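Sharing a structure, written as structure tokens. Questions coming.
Every protein chain but one is kept in place in this view of the complex.
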Amino acid sequence: MVFLSEIQLRTSGHRDMHDLTEQTVQIVEDSKIQNGIVHLFNIGSTGAIGAIEFEPGLQQDLPNILDRLIPPDRSYGHEQTWHDGNGHSHLQATWLGPGITLPVRNGKPVLGTWQQIFHLECDIKPRNRTILVTVTGD
Amino acid sequence: MVFLSEIQLRTSGHRDMHDLTEQTVQIVEDSKIQNGIVHLFNIGSTGAIGAIEFEPGLQQDLPNILDRLIPPDRSYGHEQTWHDGNGHSHLQATWLGPGITLPVRNGKPVLGTWQQIFHLECDIKPRNRTILVTVTGD
Partner (left out) sequence: MVFLSEIQLRTSGHRDMHDLTEQTVQIVEDSKIQNGIVHLFNIGSTGAIGAIEFEPGLQQDLPNILDRLIPPDRSYGHEQTWHDGNGHSHLQATWLGPGITLPVRNGKPVLGTWQQIFHLECDIKPRNRTILVTVTGD
């Protein structure tokens, strides 16, 4: 069995994080799938999805460490193609990755108590984001 | 077809690595699934799973590079929420990611000769870890 759904987001731009856990739990419930996996995927090359303890400190720490290691300056080759000032956005998103897969057991995605699914906006402008959610199993 | 199983680990704390390959091969064999995928997921936000050549050098190199790029000091915002000294643990685990998916062919997970599945403990204390393993396919 396969069940597809979407999460729509409006982000405020670079460093904005959203917690997708509750919506993912709801989609898995809607799917009626009891055991299997659920996959989330950010359509677009400047947004990232992963797992984190979703609390205010780490919501600063994660963008901070990304900006320290992959700084938002204009020295990237990407700038020469597009001149849109978001070379770091692409690299940050590629390094974290556009998606995550979680196990589904007894009709629920399995996560630790302090473990949530996040979306991180890496682009420099507010964006409308579509996250495709696919549940497979039985 | 879906088959779920668990791997239980006792880690010794920050930087401790375990090779999960043999147990994963066994679980795929137990599942009787011939072709599909197998997904491993660390429940909890301060442990990571990935692929590496599991040999003594890289077992030092991987934690070293993580500690150099995301250092275990106390300047993280996470510290202001919990005062538990493991902000770097969360960031290291988020960046590597909590899980991995492997192909399954002819009843076995497909890996290169020098490619193994690892669990890395990013937390600062010994932890009991549960890794959920989900095999899907036919």
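A and B are the chain letters, set down in written order, and residue numbers restart from 1 in every chain.
The rule is short, and it goes like this: a residue touches a chain if its C-beta (ideal position, glycine included) is under 8 Å from a C-beta of that chain, and two chains touch if they have at least 3 such contacts.
These numbers come from a predicted model, not from an experiment.
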Which one touches the absent chain: B:S12, B:Q26 or B:Q60? B:Q60
Check each of A:Q80, A:N106 or A:N128 against the chain that is not shown and name the one that touches it. A:Q80
For chain B, enumerate the residues touching the unshown chain of the complex. 35-37, 50-53, 55-62, 64-65, 69, 95-97, 100-105, 110-112, 114-115, 136-138
If you put the missing chain back, which residues of chain A would it touch? 1-2, 4, 39, 41, 43-45, 69-70, 76-82, 87, 90-91, 94-95, 97-99, 101, 132, 134, 136
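The working rule: only the chains that are shown with their structure count from here on.
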Suppose a student superposes the Cα atoms of chain A on chain B; what rotation angle should they report, nearest 5 degrees? 120
In whole angstrom, the CA-centroid distance of chain A from chain B equals 19
